[in-house]
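Just one protein chain is left out here, and the rest sit where they should.
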Amino acid sequence: MYEVCTIVENRLENPRTNTLFFDRTFSARPGQFFMVWLPGAGERPFSLAYPNGLTSKVAGEFTAALMELKPGEKLWLRGPYGRGFPLKDGFLFIGGGVGIAGLRLLADRVGRPRFLLGGKDAGEILYHEELARLGEVRVATEDGSLGMRGLVTDLLPAGGEHVAICGPERMMAACLSRLTQRPSKIYLSIERYMKCGIGLCGNCSCSGRLVCTDGPVFTASELRRMPDFGRRRRGKTGAWTDI
Amino acid sequence: MYEVCTIVENRLENPRTNTLFFDRTFSARPGQFFMVWLPGAGERPFSLAYPNGLTSKVAGEFTAALMELKPGEKLWLRGPYGRGFPLKDGFLFIGGGVGIAGLRLLADRVGRPRFLLGGKDAGEILYHEELARLGEVRVATEDGSLGMRGLVTDLLPAGGEHVAICGPERMMAACLSRLTQRPSKIYLSIERYMKCGIGLCGNCSCSGRLVCTDGPVFTASELRRMPDFGRRRRGKTGAWTDI
Amino acid sequence: MPSVPRHLELHPPLVNGSGLLCFLEVFQHLDRQRAALGGYVTKSIGPEGRPGNVAPVVYDTGHVMLNSLALPTQPIESWIEDFRSLPVQKPVIGSVYGNRVEEWPEVISRVEAYVAGIELNLGCPNYVPGETSLMTVVGDSPAMMREVVGLARAATAKPLIAKLSPNTDYLAAARIALDAGADYLGCGNTAGPGLAIDIEAARPVLSGISGGLSGDAMRPVNVKMVYDIYREFRAPILAYGGVSTWRDAVEYLMAGACIVGLGTCFAYRSTRQMARLTRQIWEGMQRFAGSRDVTHLVGAAHV
Partner (left out) sequence: MPSVPRHLELHPPLVNGSGLLCFLEVFQHLDRQRAALGGYVTKSIGPEGRPGNVAPVVYDTGHVMLNSLALPTQPIESWIEDFRSLPVQKPVIGSVYGNRVEEWPEVISRVEAYVAGIELNLGCPNYVPGETSLMTVVGDSPAMMREVVGLARAATAKPLIAKLSPNTDYLAAARIALDAGADYLGCGNTAGPGLAIDIEAARPVLSGISGGLSGDAMRPVNVKMVYDIYREFRAPILAYGGVSTWRDAVEYLMAGACIVGLGTCFAYRSTRQMARLTRQIWEGMQRFAGSRDVTHLVGAAHV
């Protein structure tokens, strides 16, 4: 039940982030995710950044192994899973760090996109040129090496009929308080520790909603009724950790 | 995996033959069969004589139980199974005894049918009036109580572009030697002892072909390469019995 | 020990299987979604926090579901914190296990105040490679089984469910469990276990190597378990395994179960869809039974 693909390119985006391109495309709605298996290394949830590629940031063993993959090596995917973004025109995208990877696929599929990107430094601003071809891009970096010095939240409020946000959870929570759009028009892609990816193990619960099948994309109105958002998540054993 | 139906009528065709009408129709190609389960009594193969009915002749316990069924009682069917007749115009039908039940469904579905029916006596000539409405019917009975006195083979040769035969195996074998049509245009529905009905148990073998999935309808050219036809069959234990 | 009725009042007589949905806030949410579950069963609670196996821990072969979660559990303090802060309207059954015999009553006494009943997980076939399988030891050892159920019985006056494996001599196990004081038999845990190899990877998929079978395809295994145990003991049975339609739930009732659990049928569904599925199952059961009370169907397949 895995679909196997072969790596054709491992592109280094910055010292800790790489994009793996496959020899085939996968059909997924933007915002859906796959469980990616690398035999021996484990299995983890990833969004696709391209129909034929994913962008990964080193966070631990698994992502470190993804960084090392060579063309010709294989990757196993099952999915697509979960609920993605609606395909609507006029999206304001807000991406923080590797979070922008979770929005990349959507950007290609909707009209009149605008982008607010944030990161520690210029290296963290992914796909800058590609996105600039699609719509206006504004950037905030903490060290000021690209765009405005500051946080992406400093670029808010901003226009856009709909909003799509993906990034560190505290950054997303901060965005919410500064956005003027109606909560039902604001979509956020959130992460929880996923073991099964298909609604069985319960580990990805966020205030009782299963992020793997109810999400990973939720509206701000939904998140209002999910007090764990921005606050806590369940780890490997199920125990709570603060966000 | 059974489809359950309720008996709405139990029509006595003759003292040893009855037709059960259901509260629903089944879709099957003429010549296909169903495994019919009557809890407690067992499960046996039957062709449908009508989209909503089957005709059964008492041969033992199971068919005796079918004879006793009352409106409101239920019957369990799984199927349709096997390969049926081709739907072509200009069929000559040759039916012996309850064998005509196996042709009844086909008669309704093809143009320009003609019928040769045989049986011990008038009572054994099923559906006489119904078939007469569809095409010419010629009858032979052993006691002469209807039609010609004699065997259905005595009515041969006869016209028809294609031939469909169903009846006792010796009668079918006898017909073959008197027919002038090309063997590939002669279709016979044959019976073997069936346990599974779906190609697993092997018990319905006729010279190595599985009657339940290769048949029950075979052409005369196929039967030529099946020496067991007209000669022997495997019983409950698998042991041979002569025909 | 006070004499209380050791009977689970669940309306409808449907629960989730332990390890599915798992956490109290998920139960709260399903209740808000109007799930037709009369109660909820927690993920199996163990004596100390452990992550179980790392992913891949579930694998859908396309024909059957395998899992080798291998009993992850948050620390018992976190469970208690959850019981305190995440109240659930419906009865919650605490599923528990221990690694050593004396741990079972310890876990039970820590959680029993917060739950409507205790389910002993005596039959999980999964393990973390290198570890000795916890459950198989208990499930395969009559003596240990007797001791564990006996200690559990002494540790709680609440309804006690002994959830057994279908992969052992379950009639012997059921007898022991009933003798030792279990009120209900849980029939049963996952079947098999089985192993799936990915041929491109040339290795077993699950990091636990093998995993228990669940879902529609294994239902006949657990229906037989319910049927056999009911015929032998006429004991109250909580059935699990491969229920995904109301017909399946009725099949278990007829085999002898009085409560039916839902698990793998939740796969690939949002919580809203899960809740809807439970309603469809419950509505179908009532329609078939001709009443809101389905108890007359219990054991109906025994002639």
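Order as written gives the chain letters A, B and C; numbering starts at 1 within each chain.
Heads up, the rule we're going with is that contacts are C-beta pairs under 8 Å (C-beta built on N, C-alpha and C of every residue); 3 or more make two chains touch, one makes a residue touch a chain.
As the structure is a computational prediction, the values presented were derived from the model and not from experiment.
Counting contacts over the entire complex, the absent chain touches B, C. Per the touch definition above, the residue from B:16, B:74 or B:88 contacting the chain not shown is B:74.
Within the complete assembly, C:204 is the residue of C:13, C:91, C:204 or C:236 that touches the hidden chain. Here the missing chain is touched by one residue of C:124, C:221 or C:260, and it is C:221. Listed for subunit B, the residues touching the missing chain in the whole complex are 1-2, 4, 35, 37, 39-40, 42-44, 74, 76, 78, 81, 83, 194-203, 205, 207-210, 213-214, 228, 234, 236-240.
The omitted chain makes contact with subunit C at the following residues, 61-64, 66, 167, 191-197, 199, 202-204, 210-211, 213, 215-221, 223-224, 227, 242, 247, 250-251, 254-255, 288, 300-301, 303.
Keep in mind that, in the parts below, only the chains that are shown with their structure count from here on.
Among the chains in view, C has its Cα centre nearest the centre of the complete protein Cα set. Set against the C-alpha centre of subunit A, every other chain centre is closer than that of B. Not a single residue in subunit B touches at least two other chains.
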